[in-house]
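Dumping the structure here so I can ask a few things about it.
Note that one protein chain is taken out, while the other chains of the complex remain in position.
Going in written order, the chains are labelled A and B, and every chain counts its residues from 1.
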Amino acid sequence: MTMQRALDIFWSWVIKALAALALFALAFVVLFIVQEALPLFGEVPVADFLLGTRWMPVDFGTGTSFGVFNFIAGTVAVSLLALALAALVGLGAAMFLACAQSDLVRAVSYPFIDLLAGVPSVVYGFVGLLVVAQVFMAAGISTGLCIMAAAIVLAVMILPFLISSCSESLLAERNRFLLAAQTLGVSRWSAMATIVLPAATRNILLSLVLAIGRAMGETMAVMMVIGNANVFPTLLGKGETIPSVIALEMGTAVAGSLHYHALFAAGMVLMLVLLAINLLVSLLRNRLSQEGRRSVALGGYGGRRAGAVARIWAGASYALVVVAVLFLFGYVFWRGAHTISWEFLTQPPSGLVLGEEGGIAPAIAGSLAFTACAVVLGGIPAIACALYVSFYVRSRRMAGLIRLVVQCIAGIPSIILGLFAYSFLVRDLAWGRCVLSASTALAVMVMPFIEVRAEKAFSELPQAVVNASYALGCSRFHAIRTIVLPACKGELVSGVILGACYALGATAPLLFTGGVAFAGMPTSIMEPAMALPLHLYLLVAQGATSLDTAFGTACVMMALILASNAVATAYAHATQKDWRR
Amino acid sequence: MMQEQAAPAMQTVNLSVSYGRMRALEDVTISIPPQAITAIIGPSGCGKTTLLTCFNALIEEQPGVRVEGEVLLAGKSIGGMRRDLLRRRVGMVTQTPTPFPFSVYRNLTYGPRYYHMARKAQLDQLIREKLEMVGLYDEVRDDLHRSALALSGGQQQRLCIARALTVEPEVLLLDEPCSSLDVKATAKMEATLLDLKSTYTIIIVTHNIAQARRIADYALFLNGGRMVEMAPAKQLFEHPHEAPTRDFLSGAFG
Partner (left out) sequence: MKKHLAIAMSIVMLCMTISGCASSGTDGTADTETDVAATAEEASAATEDASATAEEEFQSSIMFCGSTSLYPIMSSLASSFTNEYETWDAVDASFPSKNVSIYVAPGGSGVGVSAAVDGTADFGMLARDIKDGEKAELGEGYQEFVVARDALTISVNANNPIVDVMDDMDIETIQKIFSGEYTTWDQVDPSLPHETINVYIRDLSGGAYEVFQKTVMGDTEISTNATQSASMTELATNIAGDEWAIGYAGYGAYIKANADGEKLVAMKVEGVEANEENIRNGSYVIQRPVMFVTGDEISASEQAFIDYIFSQVGYDTVVENGYIPAFTPES
């Protein structure tokens, strides 16, 4: 046994162990949440919990009550409404992109629209509060906070996902059928409207279902705009979602109290629903690929008129999306640019009223600390998992199962990860509030994000190339080390950077686990730290006097994200060129 | 023989096509005789498909392509013609069968509906007529509403031909229509084409010399984007005029 061979075997085991760790995380989080939720049902019958409308977790003399019906209704209402809005605009924009003749339009549009995906939830809530809510207020709704406002904000948040997955499906169908339709003399748009769109229906529906899952797990943005009242949701009325309840009341509940278990139970309900959605989609996807021989119900009707309508709809939607992106970035930069100065970036906050003077340096450093930690803790298992699925797994079923598990991890709302980290790491393991506790939650959140991208990168490498290495007798790990990793370096680094951006914008997991309102520059991972999104959230809560600083903070965050996106995309492009010559 | 007195169905005059700096077709001038099968043959990459897609202006759908010269349909240049009208008159069937993801019935009514060609009652008759023309009617008559995707490869390809015929073209272009079919399906396809040629002008691109020998009335040999030789099929295959043609037919390259 040579040294080389021993090392190869060792590293192969490391990869497998890390992959197993990643998957184990899901099982553990789910089981933990369930375990902490169950004691509630010893005191409160399930029916009362799910159907009751009175939520009074603290006894003020009238007894306690734990009914989450209004929260469930609120979550569903906001998500469905957001989905409807996003589907209308997103599908149109996707049509536009899929129909576009030149690849350049797509090449430019995708990263542009992806910028929306990079904007942190708390910035969405912030802009929603200042713009969307104001519009509603001007229209007569008191405070402007309502279900509709939250739905609009949420719709913009899920747009990038919808657009990219729908346009992918539409593009695939377009490549199958457009040419044939054109030989009949059918115009491009007519063909898109009457053949391509109906053909892609099933995949689009699946994307919509997945998007609902994402919408339901959103915490910060919705919480800031929805009004937070325990009432049955109405369009222009207030409501409350399960993530809001958890975020607002998590730290208050005394450990082991019924309130505590009730919050876990609410989180469990949400989590199980999302898991069910993911499982459903996965099953349908498998059935779908086997059902390629069925014909599409709707389609072939409408001819020229459908084509004309589709063109207008697609064009308008695309324009709307572009406007939304420009507005979001433009507004934040316009209002915040003047706050940014060297002092702002390098000084800690100061002033008798904190935040009025000084800067946000510890928040920037803290955010970087959280992010770096999260990416290390989450990225390594993610890449290991992707390597395992791409190169080690032999049975397709196992690969499918692992992908399903990763997708389920992705479906866990970040607030629930925060809840888990708070309960297990901060309290049970007594790590206390620190960077490590928060980063672990962030790591679980970021892991599927990086894993999916890594897998995609590995799949784009032609199998023939890897096989050539095996044919020479090289071990799997050797092939990975010498061929796969260098070849996919660009995509991997890009994926990690984007994952870091994703972690950078997360607020909910930090709330009670390691983010603080004030701290010095971070010195150790066992201490807490400030973070940009949390800082923004607290500034917004402080009100009008801190708005300038809030905008400045938002600006810094957006700038960081823009820069990272640009670097990531550019690096991926550059290294790709090298490899593909 | 060669001297057909009838006006050519289609012609090209000094047709050149380039993709960027690459010349796909160079100065091609040909006449396609009507109501006959003209086979375009040549080695891989010689520009057969490019030439074919010039006939129905489908070449314009490709980005970055430049077309020079003229293409005439029944004597008139297609340059100024509305594309949908052009493609009604010049139909095309691609290499792999591409039935729309609808029922057989809806695949066939798609074109006529788009052009508001016929009312519902007439559609049924139209469909039957075209299906019989391609010899598919007996095979699908029991359930016209079943999915076209459930048909076999050969049946799908014949369906595509029938679909192309529903809009009443004058010319039918076929790009290696049998390349994804087995021997039996190929035989059926060739029989269909022979039946159709009395009504339509057929231009077929094929890499299968034997097939060209079997069904073509005229043959056109392309090489390196240039037209080398065009002649009645029998003449070209048995007594080719040009040296490259001879070399190609004898299997020296291709």
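Here are a few things to note about the model shown:
The definition used in the following text is that a contact is a pair of C-beta atoms (placed from the backbone, for glycine too) under 8 Å apart; a residue touches a chain by one contact, two chains touch by 3 or more.
Quantities reported herein were computed from a predicted structural model and do not represent experimental measurements.
Every shown chain that the unseen chain touches in the whole complex is listed here: A.
For the chain missing from the display, the contacting residue among A:79, A:183 or A:228 is A:228, taking the whole complex into account.
Screening A:3, A:47, A:139 or A:254 against the full complex identifies A:254 as the residue touching the chain left out. Set against the missing chain, the residues A:66, A:329, A:370 or A:431 yield one that touches it, A:431. Within the full complex, the residue among A:84, A:108, A:337 or A:353 touching the omitted chain is A:353. Against the chain not shown here, subunit A presents residues 16-17, 20, 23-24, 27-28, 31-32, 35-36, 39, 54-58, 60-62, 137, 142-143, 145, 227-231, 238, 248-249, 251-257, 259-260, 348-354, 358, 394-395, 398, 423-424, 426-433, 511-512, 515-520, 523-524, 526-528, 538, 541-545.
The definition used in the following text is that only the chains that are shown with their structure count from here on.
Remark: subunit A and subunit B have CA centroids separated by 50 Å (rounded to whole angstrom).
Contact residues of subunit A toward subunit B in the complex are 101-103, 176-177, 179-187, 190, 194-195, 198-199, 292-296, 299-301, 303-304.
Looking at the complex, you find that subunit B touches subunit A at residues 56, 58, 61, 63, 83-88, 91-94, 98, 100-103, 106-107, 109-111, 113-116, 146-150, 160, 163-164, 167.
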